[in-house]
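Now for chain A:
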Amino acid sequence: MKIPGLIKSVVIIWAAWYGIVYLFTDLLGAPIPASVMKMYMFFIIIGVFMAFTADEETAEEIFGPFRRLLFDRSHRVLRSIVFIVIPPLVFMVTYEITRPTLDAPVELRAVHPAPPSSFMAFGKSFNMLTLENPYRSLERGKPDKFREAVNEGRTVYYTNCFFCHGDKLEGKGHFVKGFNNPAPANFREVGAIGQLQESFLFWRIAVGGPGLPNEGAPWASPMPVWKDFLTEDQIWKVILFLYDYTGHRPRTFGK
Partner candidate 1 sequence: MIILALLFITFGLFQPEFSYANEPVGKEIYDRLCLGCHGMTGKGDGPAASVLRPKPRNFRLARYKYTQTQYGKLPLDSDIYKAIAEGLHGTAMPGWSDTLNHGEIESLVDYIKSFSKKFAKAKAKGREPAPIPIGTPPLFSVKVIEKGRKLYNVYCKKCHGGTGRGSGSSAVSLTHDLGDRIWPRNLTEGWLYRGGNRSEDIFRTVATGISGTPMPSHVSFNPEDKSALTLKDAWNVTAFVDSIITREEPKTSEVLVVKFTNGVVPKDPTDPKWNIISPGYFPLAGQIIEGERWFKTTLKSVYARAFYNEKRIAILLEWDDPTDSPLEKTPENFPQNEPDAIAIQFPVKIPEGMEKPYFLGGSASRPVTVWKWSSESEAKILTGKGILRSEKTDGIISVNHVYHEGRHKALFSRSLGGDTQNGITFVRDRYIPVAFNGWDGNNGEKNEQRAVSVWYWLLLEEPTGGASVYYIPALAGFVMIFFELLIIIKTRNIG
Partner candidate 2 sequence: MRTKLLIAVSLTFVPVFAFANGTVTGKIKTSANHSSVSVVVTKDTAVCGESVISEKLIVNESGGLKNAVVMIEGVGVAKPGAVSINQEKCRFNPHVLVVAPGTEVAVNNMDETTHNFHTYAFENEPVNFSQPASLKTKKVTGENFEEPEVVEVKCDIHEWMNAWIVVSETSAVAVTGADGSFTINDIPPGSHKIRVWHEFLGEVVKEIIVKDGITTFDLTLGE
């Protein structure tokens, strides 16, 4: 039996939609962002449309049913039903789109704003171009000492950071419900600390939310000014811990 082209195309589009949702949500465990989904579906629908309208026979399979419904007298009853249902439907959809929403205004915020070339902390100036983690060299040189520094970083993390950034470093600490706008950084995410230099983390931690430039919305971030609570040493060690726990590598100057 030949399946009508219209049904075939609808099935293909539906299967593509379902497949993508299944792939992301169930197999990859991360729901697909709505904007990405819209983009995929746009291309898929265009693709299906082009494939089916390439020759006249298949095009007729798609458009035929519509034409017959609208203009063929034998379909009069069905047409009447469709004609009665459509205007209220259009009304409702338009209302949903145009009604005034009371949603919060969209605010743009740079998550990793450009740092200054140098900044003041602990009574001295730090040059971002040359700043390096003094403990990083231990990793190869003295692994035991390095491990010790990582463990000290863990202590810093668990007494200061994990309320927001979480036990699993995924940005879901037990205070996150209250401090979720902006949401705490997820250190495990690709594109977070793996894309950054340790000097950037040092600056970001030392100056905290209020030390951000305006594009980072310094008035909104609950990140404390850590140079008021931690020593320089503690900040470098907690940075070691963040990389060690997540398995990411800091970006270095050469690359």
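Criterion applied: all candidates are chains of the complex that A comes from, given by their letters.
Everything that follows uses one rule, which is that a contact is a pair of C-beta atoms (placed from the backbone, for glycine too) under 8 Å apart; a residue touches a chain by one contact, two chains touch by 3 or more; residues count from 1.
Remember, it's a predicted structure, so these values are computed and weren't measured experimentally.
K.L.:
Would you mind flagging which of 1 or 2 touches chain A in the complex?
P.N.:
My answer, from the options 1 or 2, is 1.
K.L.:
Under the definition above, what is the set of chain A residues touching candidate 1 in their complex?
P.N.:
Listed in rising order, the residues are 24, 28-30, 32-33, 36, 70-71, 73, 83, 86-88, 90-92, 94-95, 98-100, 102-105, 107, 154-155, 157-159, 162-163, 166-168, 172-181, 188-191, 210, 214, 217-220, 222-224, 228-229, 245-248.
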